[in-house]
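Heads up, the thing below is written out as structure tokens.
Just one protein chain is left out here, and the rest sit where they should.
Right after this comes chain A.
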Amino acid sequence: MNVIEVNNLTKYYGKSRGIIDVSFDVEEGEIFGFIGPNGAGKSTTIRILLSLIYPTSGSAKIFGKDCINYGPEIKKDIGYLPSEVFYYDNMKVIDLLKYSASFYKKDCSKRIKELSEMMDLDLNKRIDDLSYGNRKKVGILQGLLHEPKLLILDEPTSGLDPLMQQRFFNLLREENKKGVTILFSSHILSEVQKLCNRVAIIKEGRIISLEKISTLRENSYKKVTIEVNSPVKGEYFSIDGVSNLEMKDNTISFLFKGDTNLIVKKIAEISISDVTIEEPSLEEIFMHYYTRG
């Protein structure tokens, strides 16, 4: 079953582009990564899902229901963590969380206690006395306290220290095990790599790729770095399957996808002093999505 279905969603802010013809599905129980550089349209998509903004065309469904017409109903089971957290400054953390809980018509006090201990957050502080990272924790608690079935996280890790990030990821994995579906937007690939099953890559408002993390990491891509003894012409390695070709002095590096024999033969024909062939990080694979076009 699909928890989120996005169909040809387009949003223009006046004349400027938000997103164009975005479509993807998120299946129940998966952690879905939503990746793209700043301004690509991640937040726009998420804000449409939450009916904060309305699409110019296209539609989106959550739990099989149109996210605009059934907004209030589906939001009962959604937890949302915005990329930048802003709350009523003059309130104490606990009062804000209680206010948040009051919208869900169930007792959340036990969950609040559990989560605050796990995230190491002082509930009696005033929100305006909190650091950015601690505000983020308030955001996390606020998004999780009503035990939602779907978590929508918009760049959730910014501001959290590595230890907290770790705890947060563990928390997400635990929730996921309980059956919670997670939409995780980020521009940091390594965190998506750690957590997600599938990923959609968005660039300049369009989805340019939708793949399984495992497929992306399959050995089809090789990162090749060669030290040559005498300079070679740029065209030498411009063959099918080579991307991100870079030449600096005597160092040549590129990504290769295809028959390994082919590239090994190519390398054997020139005089080299060193060669490394390794699996590229996701970052490097994505760079060519980012920069291409």
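Here is the rule we go by: a residue touches a chain if its C-beta (ideal position, glycine included) is under 8 Å from a C-beta of that chain, and two chains touch if they have at least 3 such contacts; residues count from 1.
Everything that follows uses one rule, which is that contacts and distances are computed from a predicted model.
J.: What is the missing chain called in its UniProt entry, if the choices are "ATP synthase subunit delta", "ABC-2 type transport system permease protein", "Cytochrome c oxidase subunit 1" or "Chromate transporter"?
T.: So, among "ATP synthase subunit delta", "ABC-2 type transport system permease protein", "Cytochrome c oxidase subunit 1" or "Chromate transporter", the name matching the hidden chain's UniProt entry is "ABC-2 type transport system permease protein".
J.: Return the single residue from A:6, A:40, A:62 or A:78 that touches the missing chain.
T.: Answering carefully, the residue with contact to the hidden chain is A:78.
J.: Contact with the hidden chain only, please: which chain A residues?
T.: Where chain A meets the chain not shown: residues 13, 43, 47, 50-54, 71-73, 75-76, 78, 80, 82-84, 86-90, 99-100, 102-104, 142.
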